[in-house]
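This report refers to the structure that appears directly beneath it.
Some chains omitted; the rest stay in position.
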Amino acid sequence: GFAKVDHHRKKRQGFPEVIYGEGKTIEQITAILRAIKAKQNDVLITRVSQDKAEVILESHPELTYHDIAQILSWKAKEKKENKEGFIAIICAGTSDLRIAEEAAITAEVLGSNVRRFYDVGVAGIHRLLDQAQMIQEATASVVVAGMEGALPSVVGGLVSHPVIAVPTSVGYGANFQGLSALLTMLNSCASGISVVNIDNGFGGAYNAVLIDRLAQGKEK
Amino acid sequence: GFAKVDHHRKKRQGFPEVIYGEGKTIEQITAILRAIKAKQNDVLITRVSQDKAEVILESHPELTYHDIAQILSWKAKEKKENKEGFIAIICAGTSDLRIAEEAAITAEVLGSNVRRFYDVGVAGIHRLLDQAQMIQEATASVVVAGMEGALPSVVGGLVSHPVIAVPTSVGYGANFQGLSALLTMLNSCASGISVVNIDNGFGGAYNAVLIDRLAQGKEK
Amino acid sequence: GFAKVDHHRKKRQGFPEVIYGEGKTIEQITAILRAIKAKQNDVLITRVSQDKAEVILESHPELTYHDIAQILSWKAKEKKENKEGFIAIICAGTSDLRIAEEAAITAEVLGSNVRRFYDVGVAGIHRLLDQAQMIQEATASVVVAGMEGALPSVVGGLVSHPVIAVPTSVGYGANFQGLSALLTMLNSCASGISVVNIDNGFGGAYNAVLIDRLAQGKEK
């Protein structure tokens, strides 16, 4: 077939292969989906439009569609999870919501607790400071911001856990589709910040979950 | 000669021509300098290295050299100035000092009061917040920052006067000689921020002085 | 909810929060709109397409839609304003009209007087020179230009008040969606020019209004 599903990945990396839905046909998605479910693995499909999702749900009603996040997911078995830690998902403005939710749902499907801190951008810094104490208790923060992308620098200066910065393509003009926020985050003068691709909410969450698992003392 | 000194400028714009020293020979600088002094105008020469300045000072001991700012200046007559307002010059880190001082000295030579707020970058936000109240009383702020350049966004959210943002070329790698800070400032989600060229401390101050004069109710 | 309206902003910054309409759903806009009106604050919503505006006007007929500017506005109470000063809104060509009007309407809604000087681009410099005297009387100029964006440099050399330059994305080829005009403005050899983001007519006007208020001797 056209795709070699990497079933070995769960053993090697602690999670089965995640499906990147963008640019895949419904046929391609459902073929890979069936292969993954056949191995009793959890399913996570990112970047699935509402339209595509509805067609897939007809034949796979057991999946859940998260519409803001544009994610389809399914858990092989209900885990009993009793963790104390959590990942903070922080975003600057309403326009970053889709990416913030992509991160939040990804983290939840991969088994971590999540707390959301939304619309706390630096132009009104008091909104962030009001919640700083709770954010400090997270095992990792995923900070999602577009336009000038300054939020991770401020968060990075307030907490002692790792911050994963996710630039978004929100903005216009000299924003250059997220380049501005990306460069901001790479040049942050705060320590403890690392960066993933523009709009890669999935990737931001994936890194945070790896860290959260280490903090909870479990391994793959 | 090689240069047409724009003596008319003082009438048209409220200040005589300022000399941009970079790339000019000592002969060119002193020629223009003499032409300006001959009209009883104030002298402001930016971007003069220590070496060049020392030679010029030998023949023009009445000038003052500001070494961090790399500025040579001279006032035609001692003005009695009794103003209440001031311009806040704010900078993120020690490395931005040269540009911050270029702004501060420019503003002072052009006749404004200045207060300096240095090393208050966003990675330790409390340092800025501690001084926010005093900054709010300025008629304009010039905010100088390199690396990710996030400081103007935070200042812009705290004050109600115009903020002139000056990106600096301080940084390395994906900083691209100040491009990162420049884009950050152009994309700021705070209102009331406008931007000048990378490392243009002079330009930042010049704009602030125009505003300060309007606020003091005087015109050219 | 999804958004934290920053009601505190009016006190802190002199104006209530302005809504950036682009990319927001009608539901999101009307929700924020209601929250702002509930506090008896003025309403300013930028980047609202004709289609969206018509739907919003059905439930909010008290708003005014400015179609070229693509702005929805509402004033909490009719102010008696008797000011002498004005802001000059200057634009280079017919194609820059939308951004010029975004600036003009923003300035008017925020309480400043405005005079428009349109289609006076540098390729026919006499058109600008004919009006130079009146422009010189403004407290600030907002200069809107696309393609090569040379207009602010020429205006900056003619006036003694602050010039806010707004590059537009008008042009093609090596214009790179406004990058050409943006760089031109940042590199202007005239003093007293600062720059906002490409197509940011709102931001240009906002800065000019802050200056105009200082010049009128009022504060927030």
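As written, the chain order gives the labels A, B and C, with residue 1 at the start of each chain.
Keep this in mind: a contact is a pair of C-beta atoms (placed from the backbone, for glycine too) under 8 Å apart; a residue touches a chain by one contact, two chains touch by 3 or more.
This is a predicted model, so every value here is computed, not measured.
Asks: Taking the 3 displayed chains as a starting point, can you state how many identical chains form the whole complex?
Replies: Copies in the complete complex: 8.
Everything that follows uses one rule, which is that only the chains that are shown with their structure count from here on.
Asks: Indicate the lowest number of steps between chain B and chain C, counting one step per move to a touching chain.
Replies: Minimal hop count between chain B and chain C: 1.
Asks: With touch defined as above, tell me whether chain A and chain C contact each other through largely the same residue numbers, more than half shared, or through different ones.
Replies: Different residues, largely: of all residue numbers at this interface, under half are found in both copies.
Asks: Mind having a look at which chain is the central one, using mean CA positions?
Replies: Per-chain C-alpha centroids ranked by distance to the global centroid put C first.
Asks: Going by C-alpha centroids, which chain is farthest from chain B? Tell me that one.
Replies: That would be chain A.
Asks: Chain B to chain C: how many Å between their CA centres?
Replies: Taking the average C-alpha coordinate of chain B and of chain C, the gap between them is 26 Å.
Asks: Could you tell me the distance, in whole angstrom, between the mean C-alpha positions of chain A and chain B?
Replies: Their C-alpha centroids are separated by 43 Å.
Asks: Counting only Cα atoms for the centres, state how far chain A is from chain C in Å.
Replies: 36
Asks: Enumerate the residues of chain B that touch no fewer than two other chains.
Replies: In chain B, the residues touching two or more other chains are 157-158, 186-187, 191.
Asks: Show which residues of chain B lie in contact with chain C when the two form their complex.
Replies: Going by the criterion above, the answer is residues 12-15, 18, 139, 157-162, 164, 182, 186-187, 191-197, 203-204, 206-207, 210-211, 214-215, 217, 219-220.
Asks: For a test of understanding, state which residues of chain A touch chain C in their complex under the given definition.
Replies: Interface residues on chain A, with respect to chain C: 94-95, 97, 118-120, 123-124, 126-127, 170, 172-175.
Asks: Can you tell me which positions in chain C touch chain A when the two form their complex?
Replies: Contact set of chain C toward chain A: 2-4, 6, 8-9, 22-24, 28, 167, 169, 177-179, 182, 197-200.
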